[in-house]
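A protein chain is absent from this complex, but the other protein chains hold their places.
Letters A and B mark the chains in the order given here, with residues in each chain numbered from 1 onward.
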């Protein structure tokens, strides 16, 4: 299924009908509208104007399109801000008010904002909740984007004090949980508590973690209230939200997704790659500047599937150059199609493109659309057309499932720990997790992202690249699992209040592998050292732990002084440092072998993905590549493409035996 | 003509007479005084003390010097700030008040400041306007320096609202012009409008552009009022202003210069080179660290001549190391003389040195003078002496004109567009424009900087490195011109409100060359790609446009995929990317040939410039260089120097046939 993001209010009304017909003709089925339209829907307090939107819906629906309606809450209008100035959030790094003039200028702790945002949401939901052409809803837009999860306002401070009271009941419990005896930070009363910002030097990590949990809860509470309002008036429609990359929300993504029918993701491979790989050397970056890294989009897709344990949508797919990264290249010809197919391969049921036509004005005028601002079709148009034709062949079924034997355990909580407890500046949660993911993908493996709450029973191999906080429930599930486990450094090292575990790291994991982390060091990134595994040399870098091992623990890899880096006990592996891609591939392949999971060594820039009875093969290279005969023969027959893949092309193989 | 900047108030009165006599003896004709002296002229509100300045003028004039008087408005005194604290400007990046304690601590939108500044200006102008020894006036000092064009104060906000009302009349027009429907940024009333600063994320480009225009207008309005006050009392004196580099004023320099008799420029080649080339690799930077880049000073000279279409003055010439760049080398021996001659060659009528004697105290104590602080003559003294001797030979006539067949179209508006619409972080308006200029200079060409308002009829070759906004009037002039045109990327891409042109770039320029810019991409600066022109390979980088060309358009250069980069139609060329110095030289040389303009391939570090019947040749190299015989024979006979140029030396050739 395909769809499109459209802003009727941006265009003269006489253009709507032609737009609608063209959308339909291009194979687009869904059209998302209403996002950001607050000032047009409510131009003064309580003065609503829905007629234009009614007409837009009618025009679009008449052409056969299904409507996805948005709540316009990401852009509170000026009259609202002027009436309730404390809606504006406060920057936690500077203490400055974050003013009107762009978007997301609201504080999740502002009672005025919450009331007004739910009011407009309810008004919209009431009007269109039962509308036959409105099939689904999107809440807000890219919630918490632009670092808006956190605010340093007095609203936030009061709400945080209330949250603390609710969580810790009495101030003595809070003092004890946070260890405020250190540096005389003790409180006598909840009303004394400050936000952990703008202090003389670093604030208490437990205080910081509480503030992150609180801020996340504020987002979720707001979002859940909005879902409730929509569901009340639109009981038969689905509700989704368009997520930014999970690492950027600063919110517990699993919890945020909980009450949604499914998760959507806004996929901007080039913009994201430009930022994520900003410091990568040219030779690593340039080959992918117009394609994105072969594993970057799928990393987000698999996470999107993971946080709601369900198929997902792409709500916004990049159709050409964007405007917001440091540098904004044009996608290679074919990539818009490839990214879309890649989304389907990884569990998407629908791909919507952002946006229909490039807007000539305002902040995103340099952001491409399916059509150029002169209404001519852009390169993406042709690729969408091809994509639709391919989809019409009904090879691929929305709703079909991805199944993986391999899982990565993730969680926003773990990210928070690494951001609060920096310890070594070269440790990046995102880079660490991505390095494991990419190694697995180069081995041809499908990967699920799971939380510690999830069922482990389907997996043969479970990897926790960074899991500093763990509970007994998870340990019990590990014990009952059949999987082989790989834990990266920091695993189990912290209590839920971000203190050291009493028995040294890896804490509760000592039940799975009897080792102790005697000390932890961090290393300048250019000062990596060697790691020996199976008589080959690799790199150990950035974060390193000194291990004490008990009898029965096997040493798999050592450093220059023959001290253990990778150890194994039963089905549990522990890696006491950060390493390099070559090591991760070789090591994870050896673990997979023990877990009886077949791995491949894919040609560079080839990736494969299986969804039910289809295997998708993607070529990210600028050269044609041929699939290994062995692979092809085993899999089945081609329903799209062939053994020889053109640059930026794909093939789909239907499994013989399914 | 030569002159000097002098601060009598910095020195004991008994030193004045000897100073004056020495100035005269050194050949200095003008002495600039009064700048920054507000606290000495008005020590309390309305309490004026001019006796000391009367005596200073008398002493200087008695020695035969002519006085340039300044308004002291760049440094409002403490009592004034304390009385009217809202004079202080607000930093637009931090929201902080920019306090007293240095200079330029005033807000161009403060009514209190405007009133007081014009009052002191009038008092000074009244006293000295008709004084026989005061021959000219300088307004303020380096207006808008230290990023003072913009302020985030409530004074600025109110004035901006008034400006918007005046410009757009009704709020609906503003909403439409700015496209505020995007992100619900719509206003109901002018009083709601905020400054486009300190928002959650980027603000509306049209809003930003309006704010830049407004801020520029505020500067110009203030400055024009001051000129008027001076002219009222000094109807027979000229009025000038000492500009900083054009790119640093954030003000429409042409408009700012309009009511002046001529423009002055403060020339600091080493300090400016240190900042401009701060990221240049050592091998490119070091050869010029004590000379400045061979084209940097002349770039400013030609712009100074351009913005008022007139000869100009150097009001402050660097005489030795300065104090304000990141690193402050000593000029090579000879460079003070060379820079001065270079200014004359490019259209200066007078060069004044900053300053007479190095001040032992306060912020600029490490800034060299013609005399050291112990009153001994510095290296510059000897070079000024030599320069004066050479000038006395009357080879060169002040008032004579530079004539160019080649023009670069420039404008602060274009710079604003690139700063507001960043799109690719490696696009620098200054670097782009400078790269074209430098290529032309290496071809031995004299270059005018013109605005789109200027007459084009004298030019055979007109280059617009970056002209995103263009009007029909300019297009009409192009059509009627005989010139060959070269347009860089972004040309004509934007409306005057910084929206996309409706017919795709290059918009109105499609009347000159029938092409369309289908998409625009930006590239990381280290990821440049190849460009083929005349079977040679060059570099394409940073900013790249995809072109659709109509029949009759000739492709001159292509990329690796054979897509067009440089195209030509009639006399109009369009370059769809940023390129390298080698390409610009080769390409512009080929265009010049078509325009029947002779070009040279000057030896490295040699530059030539013609002013009426004189050709100046400058050697920026640390080695002696000989001029090509061909060149010399053609030109005429040496009136200064010879065919063999010593390091950092120059020669002047008088044309045989003129």
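Definition applied: a residue touches a chain if its C-beta (ideal position, glycine included) is under 8 Å from a C-beta of that chain, and two chains touch if they have at least 3 such contacts.
Quick caveat, the model's predicted, so the values are computed rather than measured.
J.: Which of these, B:18, B:286 or B:596, touches the one chain of the complex that we don't see?
T.: The single option touching the absent chain is B:286.
J.: Which of A:192, A:393 or A:622 touches the chain that is not shown?
T.: Candidates A:192, A:393 or A:622; residue touching the omitted chain: A:192.
J.: Looking at B:71, B:121, B:148 or B:415, which residue reaches the missing chain?
T.: Answer from the full complex: B:148 touches the omitted chain.
J.: Decide which residue listed in A:142, A:332, A:421 or A:586 touches the omitted chain of the complex.
T.: Of the candidates A:142, A:332, A:421 or A:586, A:421 is in touch with the missing chain.
J.: Which residues does subunit A use to touch the chain missing from this display?
T.: Those residues of subunit A that touch the unshown chain are 94-95, 178-188, 192, 194, 196-207, 421, 423-426, 497, 499-504, 518-524, 526-527, 544, 546.
J.: Which positions on subunit B touch the chain that was left off?
T.: 9-10, 36-40, 43-44, 72, 75-79, 82, 89, 94, 96-105, 146, 148, 274, 282, 285-286, 289, 320-321, 323, 326-330, 358-366, 368, 372-374, 376, 378-379
Everything below uses one rule, namely that only the chains that are shown with their structure count from here on.
J.: For subunit A and subunit B, what's the span in angstrom between their mean Cα positions?
T.: Result: the chain centres lie 47 Å from each other.
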